[in-house]
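Entry: subunit A
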Amino acid sequence: MDADQIARACARMAHQILEANRGASGLMLLGIPTRGVPLAHRLAAAIAAVEQVEIPTGSLDITMYRDDLRSQPTRAVGPTHLPSSVDDAVVVLVDDVLYSGRTVRAALDALGDIGRPRAVRLAVLVDRGHRQLPIRADHVGKNLPTAASERVGVKLTEIDGVTEVTISRPAGTTTDPLGPARGESDPVEEA
Partner candidate 1 sequence: MRHLLSAGDLSADEITGILDLAEEMSAVQDRPVKKLPALRGRTVVNLFFEDSTRTRSSFEIAGKWLSADVINISAKGSAVSKGESLRDTVMTVGAMGVDAMVIRHMASGAPWQVTGWVDASILNAGDGTHEHPTQALLDAFTLRRHFRRLDGGDLTGRTVAIVGDVTHSRVARSNVLLLRTLGAKVVLVAPPTLMPAGIETWPVAVSHDLDAVLPAVDAVMMLRVQRERMSGGYFPTPREYTISYGLTRPRLESLRPDTPICHPGPMNRGLEISAEAADAASSLVLDQVAAGVSVRMAVLYELLGGAEEMPVTRAHEVLA
Partner candidate 2 sequence: MSGMGEAPNAGLLIVGADLVGAGQGDLLMRDGVFVDPSEAGADVERIDADGLVALPGLVDLHTHLREPGREDAETIATGTLAAARGGYTAVLAMANTDPVTDTAEAAEHIWALGRRDGAAEVVPVGAVSKGLQGSELAELGLMARSAATVRVFSDDGVCVTDARLMRRALEYVRAFDGVIAQHAQDPRLAGADACCHEGELSGRLGLPGWPPAAESTIVARDAELAALTGSRTHVCHVSTADTVDVLRWAHRRGIAITAEVTPHHLMLTTSELTGYDPIYKVNPPLRPDEHVAALREALADGTIAAVGTDHAPHARHDKQHAFIDAAPGMIGLETALAVLIETMVKPGRLDWAGVAERMSYEPARIARLPHQGRPLTIGEPANVVLVDPQARATVDAATSASLARNNPWHSRELPDPVAATIWRGRISYRRGGS
């Protein structure tokens, strides 16, 4: 996907979010660091372009809720910024890639410790399949069937200086579809 396609996907998702919520009332966008955060702000901007409202937008770090903390060196913790109380809000979690579902599981746990939203929805730019948990996205920018051995690389101008989604297949690799996924996204991004 190039920058235009990504922008169109965001606009489409913005519409879907408003439609599913029957308007902007009570919405809150929480991006999951790292690339979920600029995506959440892009969605907020896209919604603002449609509805002329400022949707409260923030970030929700899930590092401490991961189920693989002990399998690698201590991970850096990202920022959690809540624009207001999540109680009774309709929280839309925003992430770049949906893969095993483990990040979303962690995000739901984190959200539960912070407050009690009226509803929680999930918006992702790319759904690449290979779910390991019973989780699905409400709003998807693009479904991208992949092999588990492939890498999905999401780059956003705010962080990477360029906006694009690429699929690459590292040479000489084997497939391990049920291996403990290291999170939803490309490991390069998490380094």
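The candidate set was assembled so that all candidates are chains of the complex that A comes from, given by their letters.
Criterion: contacts are C-beta pairs under 8 Å (C-beta built on N, C-alpha and C of every residue); 3 or more make two chains touch, one makes a residue touch a chain; residues count from 1.
Computed from a predicted model, the values in this text were never measured in an experiment.
Going through 1 or 2, you find that the chain touching subunit A in this complex is 1.
Only residues 61, 63-65, 69-77, 79-80, 109, 112-115, 148-149, 151, 170, 173-174, 176, 179-182, 187 of subunit A touch candidate 1 when the two sit together in their complex.
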